[in-house]
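The complex appears here minus one protein chain, its other protein chains still in place.
So that you can tell them apart, the chains are marked A, B and C in the order they are listed, and the count of residues begins at 1 in each.
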Amino acid sequence: MSTPVATRPFAVAGVARAARVRRYGLWLAAAVVLLLLPQSVRTGTAIAVMNQMGIAVIFALSFNMLLGQGGMLSFGHAVYFGLGGFIAAHVLNMAGRGAIYLPVPLLPLVGGLGGLAFAALFGSFSTRRAGTVFSMISLGVAELMAASSLIFDKFFGGEEGITTNRSKAPLLLGLEFTRDRQVYYLIAFWLFVATLAMYAFSRTPVGRMANAVRDNPERAEFVGYSQHRVRFVSFCAAGFFAGIAGGLFAVNYEILTAENMGLNASGAVLLMAYIGGIGAFVGPILGAVVFTFLQSMLSDYTGMWLLYLGILFLATVLFVPMGLAGLLMLHAPVWRARRVGRLLGPYVLTGALGFVAAVGIIGLLEMVHFVAAGRTGTRRLFWLVVAPRTLMPWLGFAALVVAGAVGVRWTGPRAVAAFAEASRPGRP
Amino acid sequence: MTPAIELSDVRKSFGATPIIRGVSLAIEAGTRQALIGPNGAGKSTLFNLITGKYPVTSGRIRVKGAAVTDLAPYEINRRGLARSFQVTNIFTRMSVFENIRCAVLWSAGYRYSFWHRISAARAVNERAETVLEQLNLTARRDVPAGVLSYAEQRALEIGITIAGGADVILLDEPTAGMSRSETEHVVGLIRQITAGKTLLMVEHDMSVVFDLADRIAVLVYGEVIAHDTPERIRANAAVQEAYLGVPQGGVA
Amino acid sequence: MFQLIFFSILNGLVYGMLLFMLSSGLTLIFGMMGVLNFAHASFYMLGAYVAFTVGLHLGFWPALVIAPVVVGLLGALVERQGLRRVHRFGHIAELIFTFGVAILVEEIVQLVWGRPAKSYQVPAALDFPLFRVMSSSFPAYKAFMLVVAVAIFAFIFVILTRTRAGLIIQASLTHPQMVAMLGHNVPRVFMIVFGIGSALAALAGVIAGPVLGTFPGMAQVLGSIVFVVVVIGGLGSLSGAFVASLLIGIVQTFAVAMDVSVGGALAAMGVHVNTAGALHDLWRVTIAQVAPILPYVLLVLTLILRPTGLFGTRET
Partner (left out) sequence: MFRPTSALVFAVVVALLAGLASSATPADPIRIAYIDPLSGPFAATGENGLNQFKYATEALNKGGGVLGRQLEIVPLDNKVSPQESLIQLKKVIGDGIPFVFQGNSSGVAHAISDAVQKHNERDAGNRVLYLNYSAVDPALTNEKCHFWHFRFDAHADMKMAALTDVIAANKSVKKMYIIGQDYSFGKAVAEGAVSMLGKKRPDIQIVGNELHPIGKVKDFSPYVQKIVASGADAVITGNWGADMIALAKAANDGGLKVPFYTYYAASDGVTAAIGAAGIDRIRLVHESHPGNPNPPKALSDYLTGYRKLHPQNDVNQPRIHTGLNMLAQAIKRAGTTDVDKVAAALEGAEFTNLSGDQLVMRREDHQLQMPVYISVHTNKNIKHDLDASGFGLALEQKIEREKATQPTTCKMQRPS
């Protein structure tokens, strides 16, 4: 921003070309990585988790069309994911019976249209209002749908949900979707397309106006836009992409249950988007990947993974409200100025001390869990075997917490100062 | 010729309290006019009624001959009437350029489009750049509007108002809180951007009012007590009374 | 039939008054701070658990006092250390923060007290049927719940209308900025109100724990219904919350007692629908089955048709 204005006309063509190369380059790189990823993994679990991530990323991005870009905090976004999924599952079943012709690769589109239809229905009244009232309506709609799922047994299949079978649908170009690896490519394709489309949406007139309405709905009305209508369009678009994610879910898991539409699913997507950062387009991508990673890996190691996730979430809200992506974004000037090297020392030191404290906290929590569960004996924690019913491990982990915390208090400000120094504009 | 703005017996009460007590006023097209009056006279309320922010209690409002009485702000705006706010009212998290661009979009015919790339909307972008230059904000183009200085925000406020090319412009205290030199700059800006258009402004700085306005309306306790050229307003007894509180006895 | 109606009214009252205990605190907090506190029901749960633990050592009656105090202090701490920090990021950030607190409290409760439901029992002194009407009895403990709830209502009423602190709080409900201008330490008032609200929720937990069960999901079970009460009653309106609590309590209790299905009701009115169609589930369903969703229908309708609620004067 300190660039003198006068240089702009001369530099602009070159900068624009470079920017374009880098931007399309990134999309291209993403496509290549998506294509090659399955080749690099050995286990089916990794494929399964990546499929889950792909669906979560689309869902989280669609959620952020509401929260990050439109300023609408929805507690019921999973409704559109779920309904899109249910409709896709029913259509897949019909295709399996031969009642209609629809190959599997097009199914997410069906889910998307389903999500869109219901978003248009519920959005027509809920987007009349913004802020807390909107949030409350979304909560009410979510609870309503959750309850309706018990009533409309035929459509929602009760507690058991609707199961379907992707290998019974007609083939398109001979593409089969029996193994997870095959489904991976389908998800990767839709992930790429949907992400591109959502990115493009944020760069359209109505996408921009969504930002404007988020910032200042009143003013938007005085430049010719109905805030209700702008929110409605964003809401429908978000419902559409959530429905695509739901359709992919139907293909991947071949089951949909009412809980896909429930409050917990809606809460999870909020966590993903927020931890990743709602201020940047890429935030929810990061959030969804991190969340799914933690969810699938952490839950194998500890029954309290939700506790850790909750702590991570609260810490984000309190200390890094811009999210992980926002945190990275803060470093963009440093990156540009090629001064990342200067931060390495203080960051590694603070990070290491923070890690020590975290190990201590996790150790203490796990031991509390152990004792509270009424267990006796020993258990493995990190690299140690500890006996939580003796004093020593408590002292040890407490010492780690204290040492780490004291250390961070000491090095933290230095790291912040180093950051401030490095991000100050000017010649290196 | 149809007036740009025409109020007939407009009334507005909040609860039982009448704020606007029957205002009839016609603003001729192509003129610059000012609305003045003591604090609490209802000037901002009148603006809010004309622009559709509040519904009227009774009475009728026309803009360029068309009835707008019960229309929403955006519908009135689309008829070519734009306003600024007394308290700065901008899109704080968006860049200065985006602020202006959003204000251009509707008038450029993009409506709720999600099939156009905004960066390819040449006419919109050129118009936004032009407005930025007029406002002298080109250097601050990519800065989030929320971090601009107060004077810059006031300039942006006016920029958002005029960017859509409305030909009836309402400015609510455009120079409030500005230094002498900043005020002069803004007056020049207003003069430039309202050339050939209709302007109605609320303003407390009388030098600005008498400098810019072709005609002045005086609002006191929700009623227009005078609407005339600056010279005649200066001499108007009722206006003197309203401002000074003492009848200028003996002159008549 | 009389017996069913009589006991339905009593049960509806008890349930409604319990909702009121929760919603009164939430309403106070919302009214003053504009924060819809997602974690409110979590403090209710904490109240039950703390009371359970205290009760093991000291008995029910000390727990009745100690648990709300402990939880109230905790609530004040959450406000002071957490909510106040995110306040500057706006209401959405606050909402998200309280959402996070709700998740965390539920996990902490499971960490500390374990996952199984706790056997938190009605105190022996109140464990007898108060009276019998025909074959049903009404437990003394439920009468005690009613008494406590009425006492709280009276207490809040007196505080709000007869004390200076109450006047400040009431003024803050309607004109928060003005109150700050008058020189009152609004952040401190916020903290105190948040603490008191949490304590009220905890008190509700203490007395509801033995009846509704003390288990880690108990906050989630009541969480959204309390929102419904507060919204329907009118955000920030105590009397609205009171009326809405009783309304929801009685409506839900009565709906359970009614076995009429929609199709049946229509048939009784002479309208016959094709029960074999795609919507056949809709006609088959009885009012008893939809009872749990009625509050949410009311919530959405209220928000659409009258966002200020029954008694509220302002929107969010």
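By definition in this document, a residue touches a chain if its C-beta (ideal position, glycine included) is under 8 Å from a C-beta of that chain, and two chains touch if they have at least 3 such contacts.
Since we're looking at a predicted model, the values are computed, not measured.
Although it is not drawn here, the omitted chain touches the following shown chains in the complete assembly: A, C. Of the listed residues C:Q81, C:S137, C:T161 or C:N185, the one in contact with the hidden chain in the full complex is C:S137.
Touching the missing chain, out of C:V65, C:L146, C:A171 or C:L212, is residue C:L212. For chain A, the residues touching the absent chain in the complete assembly are 19, 22-23, 26, 29-30, 33, 37, 40-52, 147, 150, 158-161, 163, 165, 167, 178-180, 253-257, 259-260, 280-282, 285-286, 289-290, 293, 296-297, 299-300, 303-306, 324-325, 328-329, 331-332, 335-336, 373-376.
Residues 1, 3-4, 7-8, 11-12, 14-15, 110, 114-119, 121, 129, 132, 135-137, 139, 141-142, 210-213, 215-217, 220-222, 225, 252-254, 256-257, 288-289, 292 of chain C touch the missing chain (whole complex, contact as defined above).
The working rule: only the chains that are shown with their structure count from here on.
Chains touching both chain A and chain C: none. Of all chains, B has its CA centroid at the greatest distance from the CA centroid of chain C.
Averaging Cα coordinates per chain and for the whole protein, the chain whose average falls nearest the overall one is A.
Between chain A and chain C, the centres computed from C-alpha atoms are 32 Å apart. The mean-CA centres of chain B and chain C are about 48 angstrom from one another, to the nearest whole unit. With each centre defined as the average position of its C-alpha atoms, the distance from chain A to chain B rounds to 43 Å.
Put simply, chain A touches chain C in their complex at residues 67, 71, 73, 125, 128-129, 131-133, 135-137, 139-141, 143-144, 147-148, 150-155, 263, 267, 270, 274, 304, 306-307, 309-311, 313-314, 317-318, 321, 365, 368-369, 372-374. Of all the residues in chain A, the ones that touch chain B in their complex are 1, 5, 200-201, 203-209, 211-212, 214-216, 218-226, 229-230, 233, 237. Here chain C touches chain A in the complex through residues 34, 36, 82, 85-86, 89, 91-93, 95-97, 99-101, 103-104, 107-108, 110-114, 224, 227-228, 231, 278, 280-282, 285, 289-290, 292-293, 296-297, 299-300, 303-304, 307, 315-316, going by the rule given at the top.
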